[in-house]
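One chain of protein is taken out of this complex; the other chains stay put.
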Amino acid sequence: MRQSIVPIRLRGRDPAVAIAFGCILLLVLGGSIYSSNFLSADYLLQQLKVASFLGVIATGMMMVILLGQIDLSVPWTVTAGAMMACAATAYGTSGSFLAIPFGIACGAAIGFVNGLAVAYLRIPSMIITLATNAVVQGLMVVYTGGFSPQDSASPAMRFLATGYMIPSVPNGVLVWLVVGILAVFLLTRTTFGRSLYAIGNRERAAYMSGIDTRRIALLAFVISGSLSALGGVLLAGYASKASQSMGDAYLLPSIAAVVLGGTHVLGGKGSYLGTVAGVILITLLQSILSVMQIEEAGRQLIYGVVIIGMLLLYGRQKLN
Amino acid sequence: MTIGTSGGWRFWYQSNKGTLLAAALFVAMFVIYVSNHPAGFTPNVVQTASNKAILLAFVAMAQCLVVITAGIDLSAGMVLVLCNCLASWLVVGTPLQTGFGIVAVLVAGLACGTLNGLIIIFGRLQPIVTTIATSAIFFGLALLLRPTPGGSVNEALADVFTSTLFGMFPTSLAVLAATILLVWIPFSRSVYGRAAYAAGSAENAAYMSGMPLKRAKLAAYAVAGLLSAMGGLYLTFYSYTGEAAFASGNAYTLYSIAAVVLGGVSLAGGKGSAVGAVFGALAFRTIGDLLFVFDFDPLWQPLFQGIVLMLAIGVGSIGLARVRNRLEWFQ
Amino acid sequence: EPKVVAGPAADPGCMTPWASDTQFLQYPKKEGPYRIALANGYIANTWRIQMVKTAKAYAAQPEVKAKLKEFKVVSTGEDVPAQISAINNFIDAGYDAIVVNAQNPTAFGPVIKRAKEAGVVLVAFDNTLDTKDAINVNVDQKGLGVTWAEWLVKHLPNGGKILEVRGVAGTSVDTDRHNGIKETLAASGKKFDVTEVVGKWDDSVAQKVTADAIATNGPFDGITAQGGDTGVVQAMMDAKHPFVPFGGETENGFRKLCAAHAGDGLLCSSAGTGPAQVAVAIKTAIAALEGQVIPQAVKLPTALVSHPDFKKDQDYYPDQSDNFFVGNSFPTCGINFTAQEIMGQTKENQ
């Protein structure tokens, strides 16, 4: 494990994070060889907007990974958040007013189930979240098939994802900024954050120190579920509707973004700035590859090789 | 001395509890399935079930090996897909060509696993993200081989491998048993196998004890690749064709994790056996089969599957209620 | 074992042969009522949900219901072996006919063999099977690509920059549609500069890659997309990209946008494969069991509507969800569900 003398809250200055941001620069410059448009402010802002969905989801994933757990229910939690928010819009003005909180609440409920199972029943998160994912998928299929749900996004959702409160900075990015600031605050300044790192490092010792480890874990999963759902709400706003497969594209990228940002998968170590770097890296890489005119096979190969290359550059664990 | 033979059994039971539980779970579910099947307990029904389950059984064994070292292989499903595409080119023609084809596919799987192992061990990268990246590479290669589904396989051979022995016993189960005997048992009883367990259980202590950790982990990843390749080969035998199917590759990866956990293998490493993982895979597959014998509205089927999976997982956590020392939660 | 007989089919209006050399088959007549199974693969998207619901609704119609002893649907997910096993199970359980939407058109060789031996009628639709031993109810996937490309050729007499949004890589449907587009554009003799991106038949993915393509390679003179078309148009609007001719699928959302923005230049041709084809497949299976003459490969009409023919509440439903697929009736087969009937039912009117 890479250990740094610097305490966690200062690890924003981790060289790994700096190199990660260096890699982002390299990617943009590399892309600009292909087309100078990659350097345009429009394109970069658009990437930030798209990154904000992954960013919000990865924030939740990071909380759970810091605990030493993982949340594989992301795909259908994202979808459920989006679908439920859109569905609430159908219930008149009060519905559309409550649409966004309702979507997030559904995600929180899913996270609550995950958290209960992981924290109180001690079922490994990797499997229970897989099962909740399957159950939520089942619920959504039943729901779509049986209730002819309203699935267009409300104007508020559209505004949240694609509107502009500050000229030329999409609201989605602002949402991510707010979520990010809250996350940094939570991780560095609160007992919750400190407990999260403690549990991730050694749960037994954290318990013996009088930390309510189960409640913290439960809370982390609720946060993860809520943020996945918020990601879904934003995504629905962006696409102006909800659809079943919305969340599929977010599971592996959100894990990859968190880990690429230097967070240790076994928990207890990682900084939010790293996650930001990871999210931007993944989004940019996907975007640049998608417009390059090569066969899909080539894109996949390059995607894999570049990620491994970057990890070798800075993600190596220290020898013990 | 109070240690008798009965003590021996007790220790054996202790260390194989997970496997036994998985076996019991599978048997219970399979009995429910077969007793409700219109055709009953016939060789055909067993053959169908085993042909379907064996792919996951192979991938689960692969996953198990890696998980024992406290790693994880999120590329297992894609190795299966890649080997399926490769097999749809190579496992054709004369018996000799077919034979070479099979060897080539297995070697390719071994190479994929070795690549994973090399990057993770010598690059000192975290397995989870490394294998996410290599799975993209493997899928890219699969797409190069099969831009559209197609290809073929030596059908005579494929039929042999997916039919029954003496009209009774599914060949696929025999192959599975043979794999356990020829790959798993030697591995688990070798020095490397033991070092793999040690790496998962207490890596530092294992290093202090001078165990060959790097080679053991490399062996685990490599053999895992080989086993996934077996799965890919079987997919080709069962479908006569190759397809670079992204969704199903990912599905196999995730299912293999579920199977491994159902099979009593600890994701923290150091515990469990491939036999358990195989039973876990069989049990997991039977969940899908149950759909067939119960008359559910089609739209409710995914929900039913999810709930059964939850229940199956829940069975494993019953023991928790009996824990009287809360510190045991954290083991 | 079906006999190869001379055409035409018993119901020529509905069961048109795929090609001039398509064989006509006659299965031995079986006594009804029949046990028929639908082996579906993936279920969790709107197309499949709509398909399964249409199948149930069709099987529940009185005249069809009278002929059926049992109609069972199983969805096995994305995994091909699971679907193969499901079909094997249906064969072992003694079903008379099995209707299948194959996850992989080439993967069912062994099952086809077994079905043939067991005398079970196998009918494939949507993703059909590469075989002459099963009945295929076909949509001309390549033909769809041709239709879309022809639309662009027609509206861009001088050629131009085209954005092509593709489907899921590695599937035959994606390749067939792509080849149709490619060959037609090439054959036009005009200069088309095509940018390809992968939208995975998904609105949000398609929207993202379209936005990227517009930012880096745009603007385009014409667009064609195989699915996720609503997202593609959304991305155009978000980027303030001028509306251009568009050849695409039949999502309600897409057609809504086409109807709304036709005046601004969004001239659409919307063609696709409605989920109701499952009903045609069931109808064909019943006909085969009844011993009627049927073509080995049935050609389905494509549900095609082009500008300026979009009619409200017939070709698109402004008040309904964006997500369902509109082409849901095959009048020549007496299958007249509107998408609204299938997907538009609410709790109250169920």
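As written, the chain order gives the labels A, B and C, with residue 1 at the start of each chain.
Rule of thumb we're sticking to: a contact is a pair of C-beta atoms (placed from the backbone, for glycine too) under 8 Å apart; a residue touches a chain by one contact, two chains touch by 3 or more.
Keep this in mind: contacts and distances are computed from a predicted model.
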item: UniProt protein name of the chain not shown, from "PP2C family protein-serine/threonine phosphatase", "Heme exporter protein B", "Nitrogenase" or "Monosaccharide ABC transporter ATP-binding protein, CUT2 family"; value: "Monosaccharide ABC transporter ATP-binding protein, CUT2 family"
item: Touching partners, among the displayed chains, of the absent chain; value: A, B
item: Residue in contact with the excluded chain [from A:124, A:268 or A:304]; value: A:268
item: Residue among A:76, A:197, A:221 or A:314 that touches the chain left out of view; value: A:197
item: Touch list for subunit B against the chain that is not drawn; value: 1-3, 7-8, 11-12, 14-15, 185-186, 189-191, 194, 197-198, 200-202, 204-212, 270-271, 323-327, 331
item: Footprint left on subunit A by the chain that the document does not show; value: 1, 3, 5-8, 189-192, 194-195, 197-198, 201-202, 204-212, 268-269
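Following the convention adopted for this analysis, only the chains that are shown with their structure count from here on.
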item: Intercentroid distance (Cα basis), subunit C paired with subunit B, Å; value: 35
item: Subunit B, residues touching no fewer than two other chains; value: 142-143, 147, 299, 301-302
item: In subunit A, residues with contacts to at least two other chains; value: 137, 141, 145-146, 296-297, 299
item: Interface residues, subunit C side, partner subunit B - complex; value: 38, 40, 42-44, 49, 52-53, 56, 72-82, 84-86, 88-89, 92-94, 103-110, 168-172, 175
item: Residue numbers on subunit A that touch subunit B, as the complex places them; value: 72, 117, 121-124, 126-128, 130-139, 141-142, 145-146, 203-204, 207-208, 252, 255-256, 259-260, 264-265, 295-301, 303-305, 307-308, 311-312, 315-320
item: In the complex with subunit C, residue positions of subunit B that touch it; value: 37-39, 42, 44-45, 48-49, 51-52, 55, 142-143, 146-151, 155, 158-159, 162, 235, 238-241, 243-248, 251-252, 285, 288-289, 291-292, 295, 298-299, 301-302
